[in-house]
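What you see is the complex with one protein chain gone and the rest in place.
Moving on, here comes chain A:
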Amino acid sequence: MEFNSFAEFLAMGNHGFYVWLSYGLSAVVIAWNVVQPVLRRRRLIKEQAQRLRREKKHASQA
């Protein structure tokens, strides 16, 4: 371990701002990369399942 305490780890020898800003912003971009396709998949499946049900209903009525 390079640091003697957690406070020292956070401070990063006066470079804490730069190090944590880099990792913080990167984490946001990475989280977007994961969330975006997961949400799109949910929406897609919901919409297409609805469309399928609608089409079946119409087919049975006709």
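By definition in this document, a residue touches a chain if its C-beta (ideal position, glycine included) is under 8 Å from a C-beta of that chain, and two chains touch if they have at least 3 such contacts; residues count from 1.
Convention: contacts and distances are computed from a predicted model.
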"Cytochrome c-type biogenesis protein", "Peptide/nickel transport system permease protein", "ABC transporter ATP-binding protein" or "Heme exporter protein C" - which is the UniProt name of the missing chain: "Heme exporter protein C"
Footprint left on chain A by the chain that the document does not show: 1-3, 9, 12-16, 18-19, 21-23, 25-26, 29-30, 32-34, 37-38, 40-41, 44-45, 48-49, 51-52
